[in-house]
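Complex shown without one protein chain; remaining protein chains in place.
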Amino acid sequence: MQKEITFKACYVKGAGDVSIEEKTLTYNSSEEVLVKVTRGGVCGSDIHYYLHGGPGDIRVQHPMVLGHEVIGVMITDDERNGTKVAINPSRPCNECEFCLNGQSNQCLNMRFLGSAMVVPHVDGGFCQYVAVRPEQCIPYDSQAADDVMAFSEPLAVAINAINRAGSLLGKKVLVTGAGPIGSLLIAACRAAGASEIVASDLVVRNRELAEQMGADSSFDPSGDDLSCYCAAKGYFDVSFEASGAIPAVQKNIEMTRPRGTMVLVGMPGGMVELPLTRFLVKEICLVGSFRFTDEYITAVRWLENGTVDPRPLLTRVMPYTEIVEALELAADKTKALKVQLSFG
Amino acid sequence: MQKEITFKACYVKGAGDVSIEEKTLTYNSSEEVLVKVTRGGVCGSDIHYYLHGGPGDIRVQHPMVLGHEVIGVMITDDERNGTKVAINPSRPCNECEFCLNGQSNQCLNMRFLGSAMVVPHVDGGFCQYVAVRPEQCIPYDSQAADDVMAFSEPLAVAINAINRAGSLLGKKVLVTGAGPIGSLLIAACRAAGASEIVASDLVVRNRELAEQMGADSSFDPSGDDLSCYCAAKGYFDVSFEASGAIPAVQKNIEMTRPRGTMVLVGMPGGMVELPLTRFLVKEICLVGSFRFTDEYITAVRWLENGTVDPRPLLTRVMPYTEIVEALELAADKTKALKVQLSFG
Amino acid sequence: MQKEITFKACYVKGAGDVSIEEKTLTYNSSEEVLVKVTRGGVCGSDIHYYLHGGPGDIRVQHPMVLGHEVIGVMITDDERNGTKVAINPSRPCNECEFCLNGQSNQCLNMRFLGSAMVVPHVDGGFCQYVAVRPEQCIPYDSQAADDVMAFSEPLAVAINAINRAGSLLGKKVLVTGAGPIGSLLIAACRAAGASEIVASDLVVRNRELAEQMGADSSFDPSGDDLSCYCAAKGYFDVSFEASGAIPAVQKNIEMTRPRGTMVLVGMPGGMVELPLTRFLVKEICLVGSFRFTDEYITAVRWLENGTVDPRPLLTRVMPYTEIVEALELAADKTKALKVQLSFG
Partner (left out) sequence: MQKEITFKACYVKGAGDVSIEEKTLTYNSSEEVLVKVTRGGVCGSDIHYYLHGGPGDIRVQHPMVLGHEVIGVMITDDERNGTKVAINPSRPCNECEFCLNGQSNQCLNMRFLGSAMVVPHVDGGFCQYVAVRPEQCIPYDSQAADDVMAFSEPLAVAINAINRAGSLLGKKVLVTGAGPIGSLLIAACRAAGASEIVASDLVVRNRELAEQMGADSSFDPSGDDLSCYCAAKGYFDVSFEASGAIPAVQKNIEMTRPRGTMVLVGMPGGMVELPLTRFLVKEICLVGSFRFTDEYITAVRWLENGTVDPRPLLTRVMPYTEIVEALELAADKTKALKVQLSFG
């Protein structure tokens, strides 16, 4: 049955052009469920839409609602009404070869909340209501804090990165870049049984946060002596690159042991120069990690039961009406890690 | 018991400086076995020693005997005397963490025939006799042809590359670069159950050879339309890069399917620019392949029983006394694929 | 659009009760495609339906058309008309968790040709026409022989068994039971790069066939000395059990090396006694293999291009009107391996 609802939404129309507008949503209540959004986390890609009109080579072609790290409350006519849910922003087709092979994050027809990758774009979740497929709604304990549960999406990204590396049990792990994703990765590596976790970040505050999130130690890649991690062909069984910084990718080749694994999570823009012969000789495995599939459910469970506590990463919660201020704050890496919007 | 023998050997002393000299070898007959060398294949690294004094950043520090693709006949006092053997050039320490983990090709104390990677260098096998550990000698059927068996080492390199990719059974495979290693890879992919093998090379003769060695089809990367291999995010389950050409590495990212595997076998010198974000988003796995471990034995068996027939790749057999002419010929990619030296 | 067609079909109604009857098929031509059946192979389960009313604990509840190893010619109104196709008997739902995870052979709602596993049963392909989903039709070269292509289904079973074991490249492999599946497994192991294949069967003719299909050697498990395969904790990297004989499963635990893999393909009825402590101490991996997914396509390609030649296994081709005689012949293991029915 077709239904319609009108509400406020945070639109991006181009670089530097973000504003609150009314949106009228039409949805099919037999296929989709309405969720009243309560909280949303600002992601790096939201910042790119605001600053540059889009991340990487992507640019918005028409006004689009931002946001994909959102949680809310189901609005239904049945017993699900009022259930608190984390919203998986992925809506794969479930019919392409990737969907039929457990790789729905590679779906050829993916509709991901708040993404301009396809045209017309898919509106995001920085608004008062969204309509999604029921399986996108992951219910969670009503006692769990919104502050915490709104980290479900970035934690899912971190867990997918770990799954790309295989078992971490007893492994020595390096995480370069201790921003929101890197810090969640550290906590997730701890939860996955890594025996030693070393973090790297240029910023002292991030290194401190990294240790708070579970790193055994941390270093400053611009100044500290890393020879101990390069000796005997490399120290780490697995390295995760979450900074997007090109020197980090290069240096990780030295610090990762032969036949070890390097996972790329942070997106370095443009072309990246790599010492491929060194890489080849060590037979390292470099693997990309993009979004997530079932990891979203694990993320919700881990936040709900306290396996991962993301609160040290939360800089501030602001009302959605201050979306521009929130984006400005989130863009300032010296001041902010994660900024959330409330839609209460 | 210490023994001594004097014979002729092909020495490299620096760039452009290769000559036949006498060598006196002292060996411990209780630990090593003497092998009379019969045939040796000229490898790309031998050419680099001749042209530049060494491959990559390596330069010979003192005169060194060239060669590591050698076969011969055991010279012993016991029943092994006269046995034809392929000589595995790898002599790992069997004590380091890599050796104790089935990764002896990454041995921290490897002594590989004809390599200036360590100082003092390890003399190679382009000479009349070598003394090696008994387990380096892989006996083969005395009916097998020297022409064929001298391909054991490069075929082992190819098989290691396949093992790095996991099972190829039923997979669509791309091999870029159809020189000696690439062509052997094609034959080995066929023997490993790949369902479709496509080869790429700039040179028409190499593409023809590739199809002779088992490729279903081939293309010219400089001119042919590759859009069919780039559609739907990429066609190939596994791609092997055996040309060392940087554009090949870059292009393979487009032609390899999401969550597919790219194996690097050819060494691109220096820094290589890669579109890492594209790579990341497709979650491709890029893995280096270096030398081999037990694959040497499989290579010997496959050549012995005809699973792989490398003879189309053999350009010419020359007496070792013509080492300089052989190196010149092998260095001319328009004329030669594999050149062998006979030590009869 | 609903269409209807009436033709002859081989029905089983219970133990010992198989006969030719008329069948009227109604199908939806917008979702299904009609195939005129040309050839069908008699499988062990067909024999069980005939002899006992069904395999294992399954019994037919109502008349059902037998057969799932069938090939035919597409009958359509478009350019596909006349195309020769092998018919994949699997029709998964493409919606359950297994289908969405690349494991459609475990589909919770599978409809497999000629199977009484679900009620009402799914009619099989031993009849003049079948209507199947287009993706169940795998076209093949019109020059390929029916004798050969009708082996697509059992070869797919064999290839799935190999995929359950991981890469066989360079591995030492044992296949116990050299009936139709075991013999195809031997050929498939050869095509997958196994370095040594040893076959086992009680019947001398089967051992000879096994060697003809690619085994390096064979033994008689009832008489031959197997101590060479049991020494040093076990000789084989991978063993495939295709006889369904309980002593074979038990003995394979002795002949498989520690941390090796045992694949079960043959179904031993009832409870099977295993020396589990011995199994545990050797840390063997025992894995079941059931039907296939994409392996069906690989099977069609391998038969089409001659990678596997199954003709030594074909005992006789009989007209479908002699279905009872064909089942009787196929049931006599001393006389027959594979019996095929022609529907010309």
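Read from first to last, the chains carry the letters A, B and C; within each, the first residue is number 1.
The criterion applied here is as follows: a contact is a pair of C-beta atoms (placed from the backbone, for glycine too) under 8 Å apart; a residue touches a chain by one contact, two chains touch by 3 or more.
Predicted model, so just to flag it, every value in this text is computed and none were measured.
Engineer: Quick one: say which of B:G16, B:G102 or B:G344 touches the chain that got left out.
Structural biologist: B:G102
Engineer: Looking at A:E211, A:E254 or A:D294, which makes contact with the chain not pictured?
Structural biologist: A:D294
Engineer: Considering the complete complex, identify which of A:G193, A:P247 or A:G270 is in touch with the unshown chain.
Structural biologist: Considering the complete complex, A:G193 is the one touching the chain left out.
Engineer: Of the residues C:C10, C:L100 or C:L264, which one touches the chain left out of the display?
Structural biologist: Answer from the full complex: C:L264 touches the omitted chain.
Engineer: Spell out, residue by residue, where the missing chain touches chain A.
Structural biologist: 159, 162-163, 166-170, 191-193, 195, 294-295, 297-298, 301-302
Engineer: Considering the entire assembly, which residues of chain B contact the chain that has been omitted?
Structural biologist: 94-95, 99-102, 104
Engineer: Tell me which stretches of chain C touch the chain missing from the display.
Structural biologist: 56, 98, 103, 105-106, 108, 164, 232-233, 249, 258-259, 264-265, 267-277, 279-290
Throughout what follows, only the chains that are shown with their structure count from here on.
Engineer: Roughly how far is chain A from chain C, centre to centre by C-alpha average, rounded to an integer in Å?
Structural biologist: Inter-chain centre distance comes to 45 Å.
Engineer: Where the CA atoms of chain B average out and where those of chain C average out, how many Å apart are those spots?
Structural biologist: 40
Engineer: Do you know which chain B residues sit against two or more other chains?
Structural biologist: Residues of chain B never touch two or more of the other chains.
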